[in-house]
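All protein chains of the complex are present and in place, except for one that has been dropped.
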Amino acid sequence: MTPPFAVIAVLTIAAAVAAMTLRNLVHSALAIAVAFIGLAATYLQLNAQFVGLTQILVYVGAVAILIVFAILLTRGGEAPEKSVFSLSWIWGVLVTLAVFATLVWAIKHSFVVERETSVTAPEANVQQIGQALMTRFVLPLEVIGLLLTAALVGAVIIAMKEESVKAKIEDGRSKMDEPANPSSILHPPSSRGGQR
Amino acid sequence: MTPLAGYLILSAMLFAIGLAGALTRRNAIIVLIGIELMLNAANLNFIAFWRFSEHPEALTGILFVIFSIGVAAAEAAVGLALIISIYRHYKTTNVDEVNLLKG
Partner (left out) sequence: MNLSLMSLEISVVALGLVVLLADLWLPAERRRALGYVAAAALGLLLLQNLSGCCSCCVAGGDGTAFGGMFVQDGLSVFFKRFFLLAGALVLVLAVEFSDRIATGVSEYYSLIIFALAGMLFAASANDFAMLFVSIELITITFYILTSFTRGKVAALEAGVKYLILGALSSAFMVYGIALVWGTTGKFNFNELAQVAGNFTDNKVFLFGVVFILAGLGFKIAAFPFQMWTPDVYQGAPTPTTAFLAVGSKAAGFVLLLRFLFTAIPSVTAHWDKLLIIISGITILYGNLCAIPQRNLKRLLGYSSIAHAGYLLLGVAAMTSAGQSAVLYYLSGYLFTTLAAFTVIALVMRHLDSEDIAGLAGLNQRSPLLAATLTLAMVSLAGIPPLAGFFGKFLLLKAVIEQGAVNHGYYCLAFTALVGVVISLYYYFGVIRAIYWSKDAASREPILISTPMRVAIVGCIAGIFWLGVAPGAVLRLAESAVNALHCPGLALN
């Protein structure tokens, strides 16, 4: 075990433990950002620069910020007075310990761990990754694109404010005209659009 | 160079920490953070196995991690939207106080 790895590992684990135990949600979110950065550093150490930078962009730049937004929007900034752990926490801890113990036991007793790394570091530059994404892995990439489209549409619909919606429900089953995209603004040149 | 087992153990520890958080915390946002941590632990496994594999030029591990990051981001977006929506109705984000459905 090399010193850089040890430092990064200890830092990442400490940040992860902090994120899972701190009472204040904002502190948790900051701690998880540190853990994400620690993981990115590990990726860089393993010579996976592209993934390391993606990790920083997506997890630290987007997911952590999204979490902070959610915390602030739900007024979770203040630490709760009651316990932050659920009543059945002991079961969670037991399950976790069982999973962890068997995992470590399996890793110790398996012949994969003796595998040695090649002397020359493997190449994974952006060009190779791009070529693989566009040839062999183009189908999963397209499916991920579809998934992100669906998630985008869905997240907007679920989180939309709903005063107008409530009024409409009480109104009885009226026609569906959405406040989000009034059809009057987006009139097409011809009314033929949308028919197959 | 750190042996493969070192990375695998680090990943197993992160997975366990995330699982513990997801199973014991009451706040739904922290539960989601725990799950993100578990996904990250799996990604670390992929990268470590890729670095130590016999054919790293195949890039399979790296590409799977890219897909996994994309899926995790989508999951986080939908999850946090749901939590915000839940907060509007229940005025809480604690999962154990959201218990209308039972039986």
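Should a chain be cited, it is by its letter among A and B, assigned in written order, with residues numbered from 1 in that chain.
In this text, a residue touches a chain if its C-beta (ideal position, glycine included) is under 8 Å from a C-beta of that chain, and two chains touch if they have at least 3 such contacts.
Keep in mind the model is a prediction, meaning the values are calculated, not measured.
Colleague: Which residue, A:94, A:126 or A:153, contacts the hidden chain when the whole complex is considered?
Modeller: Result: among the candidates, A:153 touches the missing chain.
Colleague: Can you list, in ascending order, the subunit A residues touching the missing chain?
Modeller: 102-103, 105-107, 109-112, 136-140, 143-144, 146-147, 149-151, 153-155, 157-158, 160, 162, 165-166, 168-169, 173, 175-181, 183, 186-188, 191, 193-196
Colleague: Hey, which subunit B residues sit against the chain that's not shown?
Modeller: So the residues of subunit B touching the unseen chain are 8, 15, 18, 22, 28, 31-32, 35, 38-39, 41-43, 45-46, 48-49, 53-55, 60-61, 63-64, 67-68, 71, 74-75, 78-79, 82-83, 85-86, 89-90, 95, 98-103.
Here, only the chains that are shown with their structure count from here on.
Colleague: How far is the middle of subunit A from the middle of subunit B, if each middle is the mean of its Cα atoms, in Å?
Modeller: 7
Colleague: Would you mind writing out the residues of subunit B in touch with subunit A in their complex?
Modeller: Against subunit A, the touching part of subunit B is residues 1-10, 12-27, 29-30, 32-34, 36-37, 40, 43-44, 47-48, 50-52, 56-57, 59, 62-63, 65-67, 69-78, 80-85, 87-88, 93, 95-96.
Colleague: Please output the residues of subunit A touching subunit B within their complex, sorted ascending.
Modeller: For this pair, the touching residues of subunit A are 1-2, 5, 9, 12-13, 16-17, 19-21, 25, 28-29, 32, 35-36, 39, 42-43, 46-48, 50-51, 54-55, 58-59, 62-63, 66-67, 69-71, 73-76, 80, 83-87, 89, 91-93, 95-97, 99-100, 103-104, 107-108, 112-113, 115-118, 122-124, 128-129, 132-133, 137, 140-141, 144, 147-148, 150-152, 154-156, 158-159, 162.
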